[in-house]
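In this view, the complex is presented without one of its protein chains, the others remaining in place.
Take a look at chain A:
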Amino acid sequence: MPPNHMARKRPKLAVWKFSSCDGCQLSLLDCEDELLAVADAVEIAYFLEATRVAIQGPYDVSLVEGSIGTPHDAERIRRIRARSKVLITIGACATAGGIQALRNFRDVDGFIRAVYARPDFIDTLATSTAIRDHVTVDFELHGCPINKAQLLEVLNAFLNGRRPVVPPHSQCIECKLHGTVCVMVARGVPCLGPVTQAGCGNLCPRFERGCYGCFGPKETPNTAALAKQLTALGWGDAEIANAFRSFNADAEEFRREGDAHERTE
């Protein structure tokens, strides 16, 4: 420990949860080799899943997991933003509304009123939306779940005043970098790799499975061209719409392509 340790003012880190599965904040606890170093470099000021300690803001860095699904949460994220110098969203729920944003595609007006046994017991919004739709976000980390190495890179970058190195390129590039044989070209397996942002660590194609898009759209994806290829491989509109409507269903480019293939029955 450096002698100036006590004198050094450590930046305050807060981790916030909204509607989510907890998997992205768990990724921080899954940094088994780095966790104690992180806890030494920052002051963990708020991280309910890990500690009862709750230190007042302002916070130097806030990590936000989860989507906005209740009126109360829409208020809460504004208060958190006001107390955070840097606000980083982590994961598909926070960056795109998550799997629960599938409800945005339903006829929600009647749905919400009609579906509960006791609607008065539950307070919910008709939609599940990204944090960006409510407050200014300084950086969005993709993934369902996020990649823990990317999380450490983003934290490191913001704590040291530099831009994070998180490539916006596609999963296809990732396969080439890893030398993974293309599942779509070699085996005719439908794959969202061409339009999905890299970062998972080249997972699905390595297991001879097509990418299912859990890292959301890459920068400027050509989803229409991919849809044409998926059709050539034998997929109908229903399968294509279904593929785009998963963990990042409400990310703009995926939403548009999914909507374009919606069956009108």
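Basically, a residue touches a chain if its C-beta (ideal position, glycine included) is under 8 Å from a C-beta of that chain, and two chains touch if they have at least 3 such contacts; residues count from 1.
Rule of thumb we're sticking to: contacts and distances are computed from a predicted model.
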Hey, which one's the missing chain according to UniProt: "Coenzyme F420-reducing hydrogenase alpha subunit", "NADH/ubiquinone/plastoquinone (Complex I)", "ATP synthase subunit b" or "ABC transporter permease"?
-> "Coenzyme F420-reducing hydrogenase alpha subunit"
Contacts from chain A to the absent chain lie at residues 17-24, 26-27, 29-30, 32-33, 35-36, 39, 44, 48-54, 69-70, 73, 98-100, 102-103, 106, 114-118, 121-122, 124, 128, 144-145, 200-201, 203-204, 206-209, 212, 214, 242, 246-247
